[in-house]
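In this view, the complex is presented without one of its protein chains, the others remaining in place.
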Amino acid sequence: MIENVDQRSKDYSEVAKAYRPGHADYAYDAKYGFRDYRGGGRSSARETAARVAAGAVARLVIPEVRIRGYLVELGGDPIDRAVFDDSQIDANPFFCPDAAAALRWEALVDGARKSGSSLGAIIECVAEGVPPGWGAPLYAKLDSELAAAMMSINAVKGVEIGAGFGAARLTGESNADAMRPGNDGKPVFLANHAGGVAGGISTGQPVVVRVALKPTSSILTPVETIDRDGKAAEIMTKGRHDPCVGIRAAPVVEAMMALVLADQKLLHRAQCG
Amino acid sequence: MIENVDQRSKDYSEVAKAYRPGHADYAYDAKYGFRDYRGGGRSSARETAARVAAGAVARLVIPEVRIRGYLVELGGDPIDRAVFDDSQIDANPFFCPDAAAALRWEALVDGARKSGSSLGAIIECVAEGVPPGWGAPLYAKLDSELAAAMMSINAVKGVEIGAGFGAARLTGESNADAMRPGNDGKPVFLANHAGGVAGGISTGQPVVVRVALKPTSSILTPVETIDRDGKAAEIMTKGRHDPCVGIRAAPVVEAMMALVLADQKLLHRAQCG
Amino acid sequence: MIENVDQRSKDYSEVAKAYRPGHADYAYDAKYGFRDYRGGGRSSARETAARVAAGAVARLVIPEVRIRGYLVELGGDPIDRAVFDDSQIDANPFFCPDAAAALRWEALVDGARKSGSSLGAIIECVAEGVPPGWGAPLYAKLDSELAAAMMSINAVKGVEIGAGFGAARLTGESNADAMRPGNDGKPVFLANHAGGVAGGISTGQPVVVRVALKPTSSILTPVETIDRDGKAAEIMTKGRHDPCVGIRAAPVVEAMMALVLADQKLLHRAQCG
Partner (left out) sequence: MIENVDQRSKDYSEVAKAYRPGHADYAYDAKYGFRDYRGGGRSSARETAARVAAGAVARLVIPEVRIRGYLVELGGDPIDRAVFDDSQIDANPFFCPDAAAALRWEALVDGARKSGSSLGAIIECVAEGVPPGWGAPLYAKLDSELAAAMMSINAVKGVEIGAGFGAARLTGESNADAMRPGNDGKPVFLANHAGGVAGGISTGQPVVVRVALKPTSSILTPVETIDRDGKAAEIMTKGRHDPCVGIRAAPVVEAMMALVLADQKLLHRAQCG
């Protein structure tokens, strides 16, 4: 049980009256006939704290796997893959592997906060050490479960594996991850467009997932909306809202990766001994 | 039971010897210790015939919903949204709502076939008539289930809802779908960046999903690979392989949309009467 | 969260050394390689407190149903059905609908406690008001789910519905619940050997379930056993162990009935509107 020791319910007085466009406010109310406007209730990303806790346990089940999540784009500004530095990820508050980008992002986020706006982000998560064979060809496909897990995270609007949407622009011969015999009897893959999953089953390559997070919907900029009586209104969300929820989501993405992989490892052990 | 009355097992003699890069061949064999090389066995997209059949039943459960799937990009060549014409979708073999693009795609696909290559595609699927309230805030989220369903289709490597990856590049105020009072008491949304889902629950806007399909991995162009003994080999897949599986996937995407929505309608009826 | 404010871990010093025959001690240890001997850990019937709490919520989902659980036998001494009095059930600590039997049971239980022994019991649970149609012919059968729910309660070793094991001794014509037209268009059943379920679906008759509870396995009488090292030992369980766990189980049986019926009502609403 994680107690919220710093709630400020009065921050939500504006939200009590009208729906925040882009937020779950309206859909939740349409379904249940009520909603907890103070923080969003069950729609709040506070719920992800439990996922991160569960992910820590899941990692113990898969000690052979190393999982790393980081932002590769914030506010439309991508990192430079040429200067990717793993050691930078924990050296800035943006889980950013490109030190120069982290500096730019700091300015971007500050600007968004000052102007009452918000920004989206793209997180990449890589799991190294997954052996070939986890997953299944039809039910409990590894990629299907990863997609479900990632899309279930608050604010996520897109999920891709390996080359993802980019794969739709490649030819078959460019997208093929050619294989060569390795020294240890295992194949060496010359590329990883598959993102470590083929036909629902892990290939032994690193599992690579990217998720797109929309900009925070609670913003200080006024937006047209309606109130609970269906009348025209305008809303501006005061309080402590993050200008970029994507930053906080990196550990959640890692946790969901760990949970899916731990579950798949156990399923695989059940099936194949 | 759908009998395959036109199988040609001898087409797969090449596949018997070595793994097709990008295909499930290697991962399947790594998991189970064998594979059915004649058509791919359980990894074959033939399996999607059952999904399309099931989708037809699911549509009967949701007569209030109209589902339409179509290609918006093939081989990296996108449609022109300005000339989007619903009536064109069934007028060409590409499920393409842009007549001019359909002509260009024909040339693209012919070219790929002749050169022994293959192409990817992006399919968009829209469900109109979904009322607000289907889905749930935590488990059985509508977007999470859509992601799982779409990513489970053979060759899919990416799924996005509404603005999707594009949402990561918008500001909070641009991404917000402003609401105005409608004549029938329901809100009118001024945009649909949400793609009809917020907080895991439908908003009453059209549900919009896009999926990215990789190029067919069975190609006539030789690719480096290994054989079952781990030795270096080269593979070139003869036989009747589609130069773009994405074309065939449009009905499958529609079926998966129908299956998820039918299930969610029943779940909603159980929960909310 | 229900805190245990009265635990006495030292009562379990005997249990730490050797396995209680009839208890989960040995099986749990064989599976996991350890066990929490202080109260039984996850094998403890303390877990049923959560079921009773959940059952209270489930009852709100099925206001049309009245559920009543009571003991019909304790220590091999059955009630007299001829004097069954619903109002007696809450008038004695044995949930016993027969006042005379309750007096006898008090003596039985006192005797068992004084002699360091324990007794079993049979609980009957009746749900009135279940309309015809809840359940399904194949998956999620009402009787199958009731059996699973009841058998999952600690110490339960048998479950029967309606005439139960007695039905195996009847002829087809005796076991048939003849139907006559009722005044309200619904059938009147002339008997209830079915216990309200036929072919996995409720018939509109009261749903009647009986469960058998074994005698408490933690007893003060010494029993032969082995210790964790596999050596011969003798065990005698001190502490506050109930001489008849069956008495405490009546609310748990009611809760499980409520949980299954609430779930089936929602499933039925999903399926049949």
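Just so it is clear, A, B and C label the chains in written order, and each chain counts residues from 1 on its own.
The working rule: a residue touches a chain if its C-beta (ideal position, glycine included) is under 8 Å from a C-beta of that chain, and two chains touch if they have at least 3 such contacts.
Worth saying up front: this structure is predicted, and the values here are computed from it rather than measured.
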{"item": "In the full complex, displayed partners of the excluded chain", "value": "A, C"}
{"item": "Full-complex contact with the absent chain, from A:Ala140, A:Val188 or A:Leu267", "value": "A:Leu267"}
{"item": "Footprint left on subunit C by the chain that the document does not show", "value": "19-28, 30-32, 40-43, 47, 73, 75-76, 112, 117-122, 131-135, 137-138, 141, 143-152, 154, 156-181, 185-187, 190, 193-195, 197-204, 212-219, 221, 223-226, 230-232, 246, 268, 272"}
{"item": "Interface with the unshown chain - residue positions in subunit A", "value": "266-267, 269-271, 273"}
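Heads up, the rule we're going with is that only the chains that are shown with their structure count from here on.
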{"item": "Set of chains whose contacts include both subunit B and subunit A", "value": "none"}
{"item": "Most distant chain from subunit C, judged by the mean position of its C-alpha atoms", "value": "B"}
{"item": "Central chain of the complex, centres being mean CA coordinates", "value": "A"}
{"item": "Cα-centroid distance, subunit A relative to subunit B, in whole angstrom", "value": "21"}
{"item": "Chain centre separation (subunit B, subunit C; CA means) in Å", "value": "49"}
{"item": "Averaged-CA centre spacing for the pair subunit C and subunit A, given as whole angstrom", "value": "45"}
{"item": "Overlap residues in subunit A, where contacts from two or more other chains coincide", "value": "none"}
